[in-house]
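Now for subunit A:
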Amino acid sequence: MFNAMMRYRLTAIWKTLAMVAVGFFGGMVVVALIFIKKGIDFGNFGLTIVTGFLFLSQITLIVQSFTTTRKAFNFAILNGIPRKISFLTQLVSLFSSQLVTFAILYPIAIHNQIFAGIKINLLDPHITVAFILVVWTFIAQGLAISSFITLFERKAWVFLFAAWLIIATVYERYITPIITRMLPDWTDYFFVNFEQANVVSAIKITFDQPNFWISTLTSIVAPLIIAGICQHFMQTRRITFRLKKFAR
Partner candidate 1 sequence: MPNLQTTQLIKQFGNQIVLDDINLTLKPNTIYGLLGRNGVGKSTLLSILANHQTASLGEIKWGDTVLTGRDHPLQAIYLMSEINLFNKDDKLKTITKNTALLQGSFDHELAEEMLTAFDLSPKKKLNQLSTGYRTIFKTIVALCVPAEYVFLDEPVLGLDANYRSLLYRYILQAYESRPRTFVVATHIIEEIATLVEHVLVLNDTQLIVDDDLENVLAKSYRVSGPEELVRKYCTDLNILDSQQMGTLYTVYLYDTLPTERIIPDRLTIEHIDLQETFIKLTNKGSEAHV
Partner candidate 2 sequence: MLFEFNNDSPLYRQIAEQIEEGIFTGVFPPGSQIPSTTEISRQFNINPATVLKGMNQLVASGLIEKKRGLGMFVTPSAPAQITEKRQSEFFEHYVAQFITEAQQLNLSKNDLIGLIERGYDHA
């Protein structure tokens, strides 16, 4: 059952990625044809496409963390697949697809001249791990939110919003400073003036701190736990959220 469910999910994910790729590449080809007269460096253009698709694929996977919850759950339940397997395969398929797309696209994308100004080694494990962790955080959030929404009817979304506010505040208070320590400014990635040596050592120092790992893992693991709990209680019909005290 696990294998069958994995195959089902991976097929769905990669079909979507393929469609996004075709759409994106198609669009880029049109752009190329427009600018062909002005003369373009195909090498760089190719790398730009790869870079664009790198970001697009990660965004697609994050969106999938939202959209694959309800439909796949329903189909799994219909066909007697246990909720545990349904959830596990959702995690594994999303995270593994993220790793695969990243592993293929990132090493190529970094040759893009956009990054030419950056003299640090973008393949430095600290940077790649940071990138992966950030995407994983978003995927985890997507899973948690979509699982919650799928579990409860709309009235409960007020609670969701409240919870989201709390989590966001906590995130703001504890996690953002850590990321800021890692890099002086996210936007600076694209500018040439860059305290590059400091960035790497900043990352290295951050990674050495247990606090960092605790908060990072929390921002990934906690939403996954929430998602898991929600999916455990999930049914084909949304649950009406009623506090037992007020039920009678």
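FYI, a residue touches a chain if its C-beta (ideal position, glycine included) is under 8 Å from a C-beta of that chain, and two chains touch if they have at least 3 such contacts; residues count from 1.
If you want to know what made the cut, all candidates are chains of the complex that A comes from, given by their letters.
Nothing here was measured: the structure is a model prediction, and the numbers come from that model.
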For subunit A, as assembled in this complex, the candidate in touch from 1 or 2: 1
Partner candidate 1, residues of subunit A touching it in the complex: 1, 4-5, 7-8, 71, 74-85, 232-233, 235-237, 240, 242, 247-248
